[in-house]
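In this view, the complex is presented without one of its protein chains, the others remaining in place.
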Amino acid sequence: MRTLLRRQRYLLDYSLSSLARRPGKHLALLMVYTLVVFLLASTLLFTQSLRREAALILADSPELIVQRLIAGRHDLMPADYLHRLGQIRGVSDAYGRLWGYFYDPAVKANYTLLVPREEPPTPGEVRLGAGVARARGLGVGDYLSLRSAQGEPFSFRIAGLLEAQTELVSSDLMLLNAEDFRRFFAFPADRFTDLVLRVRNPSEVRKVAEKIALTLPDTRPILREEILRTYDALFGWRQGLVILLLGGALLAFVIFAFDRAAGLSAEERREIGILKAIGWETGDVLRMKFWEGAALSLTAFLAGYLLAYAHVFFFAAALFAPVLKGWAVLYPDFRPLPFIDGLQVATLFFFTVFPYTVATIVPIWRAAITDPDQVMR
Amino acid sequence: MIRLDQVSKVFNQGRHNEVRAVQDLSLELETNGVTVLKGPSGSGKTSLLAMIGCLSRPTSGRIHLEGRLISNLPERFMTEVRRATFGFIFQRFNLIRGLTVLENVMLPAYPLAPEPRELRDRALALLRQFRLAERAHNQAEWLSGGEAQRTAICRALINSPRILIADEPTANLDSQLSRELLALIGELADQGKGVLISSHDPLVFDHARVSRVVELRDGRLA
Partner (left out) sequence: MPLSPALLALTLASLTQAGLLLVAAGFALRILRHWDLNSGSERQLDLERRTYLVATLVAWVFGANLLSLLLFIYNAEQLSTQFVGAMCATGVLNANAWGWPALYLKMALFFAGAAWLLLNRVDNQAPDYPLVRPKYALLLVIAPLALAEALVQWQFFAGLKPDLITSCCGALFGPDAQGVAAELVGLEPATSLVALYGSGLAVLAVGQLYRYRGWGGRLFALLAALGFAIALAAVVSSVALYVYEHPHHHCPFCLLKTGHDLVGYLLYLPLFTATALALGMGLILIWRRVPSLAGVIAAEGRRLVGLALLFFSLFYGVATWLILRSNLVLLGPG
């Protein structure tokens, strides 16, 4: 056992010195390899953090949202439905929500207007998402002027800005008072945008949803877990698609790696011939070459992953956030919480190190079977 | 004792450029003293040396080393025999560029994985013996011809082989260096190493230390 480990150490030593003796040849490969890992890791880390962020936000959202449909279109919810839903067994709390969208021609962007249930702003005041505040160049204490649905000018004092923690969804948010909301949009007094139900026991959610569909056939219950699932599937799809798109790059990398491994210089060929002649066995050369590949892969993998980690978590994925986030005009200034996920590292490994090794097996073997008596010919 | 029975070596078998390097050769060789395989280039001496030294396998025929059949061993086992029995000195020194003299000398021992310090001491002792101690940490490509040849001898000796095989060892040396080399080889023979040399250099096969000469022509005994 000791001899076995020591032999590996000798072989590793030799392969490292062999790498160091030809920095030029390996540098190009190392750079391409690192770049491939970096690209893939960035995509995976970024979409994964979007997914996590969404899940974190949805974690405190209500179990059930009920919308009214007329002719298959989303319609306003009559206030008296609230009472009837509150009666359903298992529902611990029910309330109506007021929210909507507003297009601000001044910055050519959509805002989301929402009446918060807890601590709504006093009439005449609003709290703004960071994106809106940035776009309008406003701070706390300034006044935000908007033209209402009826064309009247409205002016709100900015009482506060929303925390940046969840900026992904709050960026375009504007929180205001229920009265202001109804006046601003000329919203009917006996209606809500939709209703929200809290169900304490998670196993009853489906039952409650079924009952709603029975008692109020013109409504549509939406489950939180359904939203989560949709998000998950959606982000999974996006990741998959990006990887398929990167497939071409990956293939190019594999061909490049094969070419590098197959195209041994005369000098390297001679060197392997000498090793074989002075007493190295095919297996020894194979193992030595394997260590060489392992050293390269490890370096490229670590470097690529660390670069991607910094890119996504410290530089907010500056390179391709606009493509992957696909938000409206108000880009959230998104700083995801750093994390490392085993599944992801394993997946990444399969997309980079795995193809690299496959591409180099045959060339390495070819080099290793060099005839030991070749140096004498 | 090395015994060859009807040994042949064919290259590019069955193709139009087939070459019969060695043909039906039978021979017995003592392993002590200095033996020279003599013959013009293309006479098959290098192929024969490679087969005896377990670098390649005969296409047909048998080779026994000290009574053990070695000609049908797969590469894995042939390498083991080779490592334990033979040390090689090549015509073009064949040192690895970019490595130091010391590393070059230690290289054949890597697959055997001895204790690192012990290996280093062994290598340094050999280098001292061959007046290369101050060169130990120089790169191999900076050596003069004589130094390179002596480094190659140290490398051949690192695994303490019983038999030394030298393929045209004087081809790249001037007469002065060739004589020095032959003196060194003589000393090794005195220490009990068997030496097998292939050469067509009269300086070699006329040397006083040579115990026997085998002459080859066209892959057969001449």
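All chains are identified by letter, namely A and B, in their written order; residue positions are counted from 1 within each chain.
The rule is short, and it goes like this: contacts are C-beta pairs under 8 Å (C-beta built on N, C-alpha and C of every residue); 3 or more make two chains touch, one makes a residue touch a chain.
Nothing here was measured: the structure is a model prediction, and the numbers come from that model.
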item: Left-out chain, listing which of the shown chains it touches; value: A, B
item: Omitted-chain contact residue, chosen from A:Y143, A:F314 or A:F354; value: A:F354
item: Touching residue (missing chain; options A:L12, A:L138, A:A249 or A:L286); value: A:L286
item: Touch criterion as defined above, residue of A:H74, A:R117, A:R200 or A:R229 at the omitted chain; value: A:R229
item: Per the touch definition above, residue among B:S26, B:N72 or B:S160 touching the missing chain; value: B:N72
item: Contact residue for the chain not shown (choose from A:L44, A:L85, A:L146 or A:A261); value: A:L44
item: Missing-partner contacts on chain A, residue numbers; value: 44, 225, 228-229, 232-233, 236-237, 239-241, 243-244, 282-283, 286, 342-344, 346-347, 349-351, 354-355, 357-358, 361-362, 365, 368-369
item: Contact footprint on chain B, counting only the chain that is left out; value: 10, 12-13, 57-60, 71-77
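Following the convention adopted for this analysis, only the chains that are shown with their structure count from here on.
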item: Centre-to-centre distance between chain B and chain A (centres being mean Cα positions), rounded to whole Å; value: 63
item: Residues of chain A that touch chain B when the two form their complex; value: 3-4, 6-7, 9-11, 14, 17, 21, 267, 270-271, 274-275, 277-284, 371-373, 375-377
item: Interface residues, chain B side, partner chain A - complex; value: 46-47, 49-50, 55-56, 75-76, 79, 82-83, 88, 90-92, 94-99, 103, 107-108, 110-116, 155-156, 159, 167
